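All protein chains but one are shown at their positions in the complex.
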Amino acid sequence: MSSVLDTASIRGQFPILNREVHGQPLVYLDHAASSQKPIAVIEAQREYLSHYHSNVHRGVHALSQQATDAFERARSTVQYHIGAAHLEEIIWVAGATDGINLVSQAWGREHIEAGDLILITRMEHHANIVPWQMLAKEKGAKVEAVNILADGTLDEKDFQKKLKLNPKMVAFMHVSNTLGTINDAQRLTKMAKAARATVLIDGSQALPHMMVDVAELDCDFYVFSGHKAYGPTGIGVLYGRKSILEAMNPWRGGGEMIDVVSLEHGTTYAELPHKFEAGTPHISGAVALGVALQWLTGVGVKSVMEHETVLSAQARHQLGKIDGLRFIGEAPSISGVVSFVVEGVHPYDIGTLLDQQGIAVRTGHHCTQPIMDHYEIPGTVRASFGAYNTLQEVDALVQGVERALKMLR
Amino acid sequence: MSSVLDTASIRGQFPILNREVHGQPLVYLDHAASSQKPIAVIEAQREYLSHYHSNVHRGVHALSQQATDAFERARSTVQYHIGAAHLEEIIWVAGATDGINLVSQAWGREHIEAGDLILITRMEHHANIVPWQMLAKEKGAKVEAVNILADGTLDEKDFQKKLKLNPKMVAFMHVSNTLGTINDAQRLTKMAKAARATVLIDGSQALPHMMVDVAELDCDFYVFSGHKAYGPTGIGVLYGRKSILEAMNPWRGGGEMIDVVSLEHGTTYAELPHKFEAGTPHISGAVALGVALQWLTGVGVKSVMEHETVLSAQARHQLGKIDGLRFIGEAPSISGVVSFVVEGVHPYDIGTLLDQQGIAVRTGHHCTQPIMDHYEIPGTVRASFGAYNTLQEVDALVQGVERALKMLR
Amino acid sequence: MNAELQTRQEEIVEEFSFYEDWMEKYEQLIEMGKELDALPEQSRLDEHLIRGCQSRVWLLASKDENESVRFQADSDAIITKGLVALMVRVLDGLPPKDIAESDLWFIEKIGLDKHLSPTRANGLNSMVLQMKRYGVAFQAR
Partner (left out) sequence: MNAELQTRQEEIVEEFSFYEDWMEKYEQLIEMGKELDALPEQSRLDEHLIRGCQSRVWLLASKDENESVRFQADSDAIITKGLVALMVRVLDGLPPKDIAESDLWFIEKIGLDKHLSPTRANGLNSMVLQMKRYGVAFQAR
C-alpha cells in the first residue's frame, strides 16, 4: 500500500513530531482529540503577535487596520472553505462547544417551548448533548436520541420515525469522534428539513478530514473547532444561515456587538456577524485558523482523507488479527478513527503501556458516554489519524498493542 | 523626570516596537485597547504549540499530561497573582466580556427576578452594561447607573443613595478605560456588601497596571482579559468566590464540565473549576497568559504603575497647554489613560493625522457611549500607556497633536 | 463609460499628482472639506447617516430636471467631509445609470484605496456603496 501524500515532507512541517516521549520517538495518534500544528500556523500566530497585533475594528490607526484586515480575511477564507453564501454567516466562536451553546441559548431560548422536541443521536459528543439537555430542562422540552446500529451506523429508520414527532431542532454530528462513522449529512439534513426542523451539524471531526460545503448540505448551522483542524486553540467557527442569524437575538453582550448603547433609551445591536461577536475577538487565533485551512487546502483535503483511510484500513486489518480485540464502530463509511476494546483488559491499561512506548492514543469515553452505555463498555482505546501519520506508525501501534497485551494478560 | 523602569531593555523585548508605520517609527499609545506582547509571551505560545500541544485532562499519554500540567500551572500563576484563596476559583474564559456574560447569565438568571435592581455606573464599558441590560430585559429587572462627577470620579453620594434601593448585583469597573479614573474598589465593595449586594468588578484596565488582590477587595467576582495584560488574545479570567461558584449552575454545556452524561438519567456536572469550562480550553492562551503575568511581576507591577503615572502626568502637563484642548477625565486618582477633545475639531481627524505620523491612538467612544452622552461629546482622542512607552513618545504625541491641529483649524 | 466621469477623475488624479507626501494630500482633503457647503441642520437627519463611519456622514440625493442625480453631503469630521466632497465632485450631476455602473479608478490612483476597505473607520467604502445605491434606485423609478 502506498500513500497519496508525501508524508515525509508533511512531517517535516510539524516540529512536535521530532520529539521523544519516554525515550521513544513520539507516535501521535490522538488527532481526534486535537491535531498538531504545522509551522505555517505556529508562525502565522507568532508573526501576527510580533508585527501587527492591535485591537480590531473602528481603530483609526494603521496597526488596527492591518489587524482588522487580517482578521476579516481569515473570515473570508473560512467562508470559501465551507462554501458559505455570505461572509457574515461566519461567526467566530471559541470552539465547537461554544458554537453549539450559542445556538442552543440564543436560538434555542427563542424557539424552543414546553413540550417541544429536540432530536439528537446516541453517538453525539457531550458538546452536542448537554447544551440541549440544559435548554430542555429550562423550557420543559424533551431531548430524544436516534439509535445506532451494532456497527455504529445511525439507525435511519429510527431517525425517520422520530422525525415524525416533529422535532424543532435536529442536531447531529457529521463524523463520529469515537466510532469513526461518517453520517450522510446531506441526506439526513434533507430528511430533517422535510420535517420542517432546524438543523445543526457538528462538523468537528469532519472539517479536518473532508470537503465540507454548507450550501450543498443545506443545513442551518454548522460548527467546528480550529484546534482539531491544524489550527490554534481557543477559536472555532459557527456557520449560520443568514436569515436565521438575522432573526436571532444576540447571546453575549458587550463591545463590538452593539450599535447604540444608552442607559436611558436602551441598546440596539450591530449587524451580522458582529452581533454575535461581543468583546475583543481571538484575533491571532482567527488569523492562524485561516492559515491552517489554507494549509489543508494546499495539501489537499481529498488526499488527506484518502491517506487517512489507507492508514485506518491498515490498522483495522492488523489489529483485527489480535485475539479478543473488538472494534467499536465498523460503519461502511468510516473516517480515520479506530476505536477498540480487548476482552478482559481495561482500555486504560493498554493506553498506559502504549504511552510508555511513545505511542499517544486516547482511552476512555471520549466525551461520548451514551455510546459507552450503548455498547456496555467502560471506554475504548482510540487511535486517530491525521495527514502526518504513516504506515510505520500503524505498525508501531499494532506492535505496541501486542506488547501491552502480552504484559496484561 | 526620570523613569523607574529600564525602558530600553523593556522595549527590546517587544518586537513590534521596531516597526514603522507610514514610514515613521511606531509610537504605540493604544495600550488600553490591547497591549503589545513581549517575546517571552509570544515564545511561550510558539513553544507550547511546537513541542507539547495536546488536548488536556483525562489524557493517558505523556503529551496530554504535560499540556495539562502547563495549563493548570498557569491557573495557579493567576491564583497567586490575584491572591485568590482557592485554585478552583480561577475560571478560564475567552476574555472580560465572556466572563461578565458568564456571571450575568449563569448567576444572573438564578438570582435576578422581576423588579430586582442591578447597579452599575455611568462610566462602565459596554461589556459591563449590555449583559446586565439583556438580563434585566429577560427578567423584568432594572439597571441603574451611578452618576459620575465632572472630573470623572464616581459620585459616591449617588452610589450610597442607590445602594439604599437594595441592588442584588453591583457591577463596576476597577479602572476606567476612557477616563482613567481609578475607583476605590475596596471601599465600594465594602459599601455594596454592607447593602448585601453581590459584587462584580471589571478589572480589565486594572490588572495590567496595578496590584490586584481579590481577598483584600473582598469582591465576589473579578474579571479581566489576557490581551490587555501583555498576554495573548482569546483568553481571560473570571475569579469567583468559591461558595458562590459552587452554588451556581453551569453556563456552557459540553465536554470537560460533566461528571456523568446519560440520555436516560440526565447529566451531572463536574466540580470546580471545570464545571464552568466546557469544551477544549484555549490551552496555549492560558499557558502564555501565565507567562505574561510572570513577566509583569518580573518587571514589577508597582514600577510599571509609577512609570505610567509619570508618562501620563507629563502628557497632561504638555497637552494642557494646547489652546482649546480639554481633558475628559481628571480624577485625582488616575491611571495611564489620557482622553481629550479639542474645541471645534473632531477626534477622528486628530487620530487620522496622528496615525500618519506613526502615532497610534484610539478615537471614538471606546465602548463607553454613556460617558460620551454624559459629556455630550462624539468621542475622545485617547492615548494610553504601558510599560514600554517613553517620555520621548509623550513628546512625539504632543508635537503630533500640535501639527494635526495646525492643519485642522 | 460616461466621458464627464472620466474627465473628472483625470482632473483629480492630475491635481493630486502634485502632492508628494501624505501631509499635502490630507491638507488638500481638508481644504475640500472646508469648501463643501455645510448641510442645513434640518437635513442632518439620522435617516441620511451612512453606516460604518466613526464620524457622522450625511448623504442626500435627488433627481434634477435633467434626470441627473444631485448629491448633498456633510460630515462632522473634516477629513471625512473632504472624502465625501471628493466623491460628490466626481459623481454629482451624472445620470443614475452611470453612477450605478461607475468604475472609480481614481481612488486607487491617488492612493486612497487603502481607505476603501469596509472595515475602515472613515467609511469611504460605505459612501461609494451608498452613492451607487442611489444610482440604482433612481434608475429604477
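Some points to look at:
Per-chain numbering from 1; labels A, B and C assigned in written order.
Rule of thumb we're sticking to: contacts are C-beta pairs under 8 Å (C-beta built on N, C-alpha and C of every residue); 3 or more make two chains touch, one makes a residue touch a chain.
Treat the numbers as computed from the prediction; the structure is a model and nothing was measured.
Here the chain not displayed is in touch, across the complete complex, with A, B.
Considering the whole complex, the residue from B:10, B:27 or B:60 that touches the absent chain is B:60.
Here one chain is not drawn; of B:68, B:294 or B:309, the residue touching it is B:68. Interface residues of subunit A with the unshown chain, by the touch rule above, are 22, 345-346, 348-349, 352-353, 356, 363-364, 378-379, 407-408.
Where subunit B meets the chain that is not shown, the touching residues are 56-60, 65, 68-69, 72.
By definition in this document, only the chains that are shown with their structure count from here on.
Under the stated contact rule, the graph of chain-to-chain touches is complete, every pair of chains being in contact.
Centroid to centroid, with C-alpha atoms defining each point, subunit A and subunit B lie 31 Å apart. One inter-chain figure worth recording: subunit B and subunit C are separated by 39 Å, centre to centre, where each centre is the mean of the chain's CA atoms.
Of all residues in subunit A, those touching 2 or more other chains are 58-60, listed in ascending order. Of all residues in subunit C, those touching 2 or more other chains are 54, 121, listed in ascending order.
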